[in-house]
Every structure is written in structure tokens, then in C-alpha cells.
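Once you've had a glance at the structure underneath, I'll fire off some questions.
The other protein chains are all here in position, but one chain of the complex has been omitted.
Chain lettering (A, B and C) follows the sequence in which the chains are written, and residue indices restart at 1 in each chain.
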């Protein structure tokens, strides 16, 4: 498969979309990025890397961090996490409080904000400085020490994150946070602010395509069935309120972030990360989703 | 009308209910009160007072404070308040976030917690120490300087009030609080903690039965049509999720609090306050609601 | 009180509203009426009638029939009706299925369509030709044999009433209809199609202002407390999703219909009916609501 040629074809084809899209601007630190940015990187299970465009530019990974937080929580707590968070798609907008009220403080899945707050709370119960630990974990997954927080983003989220403060206190009112809401929120905002490139994210996700192991040293991150579980959750819950559309068009387990990144994996074959800050109406990268759709169409490879 | 005899008859009839009911215990300061307490006081527009049982014992007025906060906000802002809060019954549980999400941060009415937070925010925009101002206002309405905060209750609400913290931050996320959520919450928790007796509350509410004026000195609190407005809101929104049942059985505009108090008024005739801490399943005083039902049945006086 | 002069003043003042409003056109039979129509009639408890404009023109009473159906069901079943229908405001749009699903087929109150279907089902269980019986009952209440169905309207509702067919079958699926849905719907559509004038409706409603008795022959229709109950339900549930606003502005128990009629009563004093086919965004007559607001403002009479 000539991945490089495919990436070039995709790069050309998404150009018209870059002008049309809207960049998330709910915090000032996110608003000044050009919607023209586009990068994409593929890492095969054989260790080959292919990249195009702005694939080596850092952006804040936002909700993609939820995949790594879930992985870390699975290592710490195993199946016990499912007592405090569900694993069904939300069926409604990604920051909805309705479902939490209806289901008594149990978030529908680990990839909505409410679920990620509970997952963060679990990590915090094991480790005092949860966010440093998650950062170190991601550095290990990506085999790269050069990954850090964007502290401006973290602080900015904290100052204006009324909705997440509401969520955390609402979950606390049901007793489903063990730690103080402000501590959980502090760790959560730091997780979201981690800055990475497409290439770094493709590395950090390759263990999911490789039965839970890091291909370069065979280190086991999670058991094969746990890797399968994480991928199934990415497919059914990873792209906000458009998981059905994403599965239909792309056909890969993926997780998106509000900053325009999407990480996806093909079991046994590759991990792929795309970044383009312009969003569609469901909060996923417009050009990024299209790029992944083209990628599975042109390669003829999807899980279906 | 022999009000004293009617109160005695009611007192006897509600005794069996006092044993059956459940006392709100969501904060420790509320849990230790005996469900056997029962007091009732009537103040006629001619200035006569009738009282029975524990009518002179202090309790925290909780949501009944919302009537006085609304009155104060009406004086400060007039009809402008309806740009930021609705005036329809909620139709759902009294602390529901669903409606707020659906209606973009505009609370359905001033008597649900969300609405009272917005009302408090309005007062706070005019006055730095909103809670001292409200207390002074209530002292004037009740013609009684001997009314104070129960600071233990205020502090306890603050420490465990995750749901109200969630509400305030959620409203803030929609831009419908002008002040910092923690300041609004501080004032709000103080309002709820004001301690009064049935007799004091009957005095504080008499202006509503008297076309907006204090009967003892003819001081105008609000215009007659504003008094009418407040009473209509008490009827359609004053008793959480059982306004229909309360109107059906009692037939008076009333406002209840989670501590077991209910203040009701009959235009042109009287104000009446009942207190009994045991609650029914809709969060209103069980014996208190029954007592008011008996009162309108025995006197043959209701607005309908 | 010079009611005639007040009616004339109102008539003049609402003229600008008549041009602005939208007429319900969900069935062809309703669409061809001029939005310029406006009539109003007052009947005092002393038996005096005052009327203005198109007060003697027939229109289909639609949901106002729900008041008479409830009265009839109360006579047949007494308090047993509350096992199958609630008495709380709906808090949502008047044909919402959400609430029914949430509350397992128990409609929130007798004045939403779902509730009126259950009430109709109760009547049908007692009487084979429920709609003839209701018509005869209304003729008695109005002291007027000259009241009939508009069969074109009934047939038209039946042919296009998919939403009501859905409602009836949905309630049936919960077991809260005893008769076949098509029979209940047939009776219901006939009830809605009854054609009356403002003056006739004011007569038909006067028993509610007169402690449950017909003033001209003292015949008891319902007990005084039942008349009180019906009025309380009109106030808290009678005007779709704007009961709070109607209570606030008008301050009388009232019941509106989609054809633009509103019947309201002042206990001990009068019944009043207004008709103007243009609707506001909550489905109540725009000019009619304004006319009633002016009426209580100019007379200084309301229940509050």
C-alpha cells in the first residue's frame, strides 16, 4: 500500500474544506489558530511512519486525552470502572446534563465530559498528582519525552469552564466523585491541555492496533481483550453525537477532540492521526473526518 | 369568623400526620428537628393575630425567602426581570437541570432554585451585600428587628450544596449570571438560612393580602398590580411539582420551604403561615398542606 | 360596574392586534375564518348579559369542551378520575408525548389532549353515545337547545388527526383507555367540533362562578367544592404552556381553545367569554388574552 501517495491525494482533496470551517473559540487560547491548518500521520504496525502537511505541529489534544485516561484507569481499576460509568453512546449533545440526571450521576460512557471526570477521579484516588502521571504515561506510549502541558490552555479552560464545573458538582451531588470537584477539574483541565503533533499521537495510539503492546519494545500496556474493549468504546462513543455517521463513513474506531484532532486505529495494521482545527456541526474536525473517510475508501481498509 | 377555634380544630386533626412524615436531612443542621413540631399563625388584614402550637418557634425559612427576594428584585428592576427568568410552572422536579438546558439558561420561574439564583444575581448587581439587604427588607416587612440568619445552616448548605453549585455554574455558562457564581451562591445560601416563626412570616407576607402595602403604616412595598403578579406566581409556581394539587386542595397562593414552612395569602382577608417539618413526597410539608386545606375548607374562603 | 363601557374600551384597544395574528390552519375547516373577528360576552351572577363585536357568532369551541367533559366525568366518577389522570400543569407543549412516556400513560391533567382522551374514555364507559350526551349536557348548562356539532369540523379533524390517533393508541398501550381508541377518538373529535357563540359559552360557564349551580333555576350541576376544583384546574392547566403568564396577566381561571375562544370565570361575580381566531405563539387567542387582561385591569377584579 502506498500510504504516502494516498496522504498526498487526501491533502489535495480536503483543501476546499479548510476555508469553510469554524474553529472552536470558547476559550481565547483556542481562537487564534488558522482553520487552514491540516496535518495527517500514519504509523504502521511494522513501524513505518507517513506524514503530510502540518503533521509535526503541536495542538492541544483535548478529548483525545480521554482515551489515554481510560487506558490508565483500566490498568488501575480493571472492570471496576464499569460500576461508576456506563459504556453506551450518549445519543445527545456531548455536554448534556439531562442523561446524568436521568441516570443518577452515572455518565453514559468514559468519552463524554462527565465520564472523563469520573475516570479522572478514579486516577486521582490512586495518585496524588494525576495529571503529571497521565502526562508521563502518554510520554511512554508515544516513546517521546518531548510532550508537555500547554499551561495557558489549562488556565484558560479553568477560568471559563463553568459547564465543566457544573458537571463535576452535579456528579458530586450524586456521590459519584470521591475527591473534591476542584481537584478533579484541575487534573481534567490539564489532561485536555496536553500539546502533541499528529505524528506523536499516532505513536501514542499504536498499542491499540497492536493487541495492547508497544511495538518497539513489546511492553504490554493492557491485555489484548482490554485493547479490544477500548477500541469498541471509541467506535460506539468516540465522536460525540455522530458516532453512527463516523462509523458509516470512516469505519474505524476513532476519538476526536474539540481542537480538531482525531486519532483512529485499524487493528493489526496501523494507527492514524489527523488534525484540522475547523469543526463541523457535531464538534468533530470537518476536514479531518473527510480525510479519514478518504483514507479508508482509498486503502479499502476498514473494520467492516 | 372564629379563627382561633378553627386553628384548634386543625391542630387536633393533623396530629396523626405528624408521626408519619419524613424530615429533610440533606444537611446535618436540618436533620435533628422533631417531626412532631406543628405551628400555625393567621394575621388578618384588620391586624388581628391568631396562633397555635409551635407558632412562635424559629425555623429556617428556606425557599419561602424566594418570595421576598422576588419582591425586592421587582422593586429594583421592575418588569426587566422577565428577560432573564420565565413565569411558567416547571412541570418537573424542583432542582431539574433539564429545563435549563432546553431553555438555554433561562429558569422557568423565580421560585425554582435556578430562578432564585438569577433573582439573587439581580439583587447583587444593585447591592454589594445582598443578603444583609434582604434580611433588612424582611425585618421591615415583618415589622420586627429580631430576625437573623442561622449561620450554621448557611455554612452547612454551602459545604454540601453541590447541586446548587452545579446550577449556578450551569446558568453562568449560558451567561445568565452577571456576578461570580460563588458570590451569588453565598447570598443565596444566606437567604435560605433566615430563621423566623410562623407569626413573623404571617406578618412578613401581609402586604400581599393588602394590595402591596404594610397595613400598620400604609407604607407601599409594591404597586397593587405587582402584588397581584407575585400572588399569581405563588399559585402557579410556589409549591414545587405539586402546584396543581395545592391549588386544587388549598386554593390559595402559597410558597413552601424544604424546612416545612408554608406561607399563603388570601387577598383582602389574611395571611397565614404553617410549619411542620415532615415532608410529603413532593417536598412540601405534609401536615402543613393538610392544615391549609382544612383551613380553606372550614372557613369556606379560597380564591376559587 | 359599567361592563358595557369597559367592553367598548377593550374592543377599541384590541383592534391593532387583530391584523397581526395567525389563525390555526391545521384543518381546512379552520383556515378560512378571518383573523379580524372579535367578540366578547359577560354574564353576571345577577343574570345580566353584556356583549360586543362578534359575540353572537358561532365558532367551534375545541378545547373549551374539555371543561364540560371534565364536569360530566366528575358527576359520573367523582374523585376516581384522579387515578387515571393527574392534576399538574404539563410544563411542556400541549401535545407532548414525552410526559406520557415518562409517567406511564397517566396524562398530567384533564386539559391536555391526552387527559381529555382519558376523560372521554371514562364518559364512554358509562354512556354509549358519549358525544350526544355531552352535547345535551352543554345545552342544559347554557340553557339553550340551539347548540349543535359542526360535522364538517368533526370529520376534518378525524381525517387529519394523526397526532391524536397516536396519542390515543399510545395511552391504550399503557392500558389507560378502556374502550377502543377509534371510539374514544370519534367522541373526542365531536366534542371539539361543538359550535357556540361567546354569549352561549358565558352562559354554559356561569355555574362555575355560582358554586356549581345554574343561577336561573338553582339546579345543582356539581357540589361547591367540585366547582372550586374545576376552577383551580383551569387556572393551573387551562391555557396550554402559558398558564403562568395567563395567571400573571389575567388573574382568572380560564380555558382556551385552538379556534380562538377563551372562557373565564370570577367566582361569585361573572363568567366571561372572548373569541378572536388569531393565536399567539402558545396557541391562545392573541387578542382574546389581551382583552381579558384589560378586563381584569379595568374592572380591578381578579382572584388575586
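Please note the rule applied: a contact is a pair of C-beta atoms (placed from the backbone, for glycine too) under 8 Å apart; a residue touches a chain by one contact, two chains touch by 3 or more.
The structure displayed is predicted, hence computed values, not measured ones.
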item: Shown chains that the omitted chain touches within the full complex; value: A, C
item: Candidates A:11, A:58 or A:87 - the one touching the absent chain; value: A:87
item: Touch criterion as defined above, residue of C:12, C:80 or C:98 at the omitted chain; value: C:98
item: Chain not shown: contacting residue from C:170, C:207, C:229 or C:275; value: C:170
item: Subunit A, residues in touch with the chain not shown (by the definition above); value: 86-92, 99, 108-109, 225, 227-229, 231-233, 235-237, 241-245, 247-248, 251, 253, 267, 297, 302-304
item: Missing-partner contacts on subunit C, residue numbers; value: 96-98, 101, 162-163, 165-170, 172-173, 181
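The definition used in the following text is that only the chains that are shown with their structure count from here on.
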item: Subunit A and subunit C, separation of their C-alpha mean positions in angstrom; value: 55
item: Distance between the centres, which are taken as Cα means, of subunit B and subunit A, whole angstrom; value: 47
item: For subunit B paired with subunit C, centre-to-centre distance based on mean C-alpha positions, whole Å; value: 32
item: Of all residues in subunit A, the ones touching two or more other chains; value: none
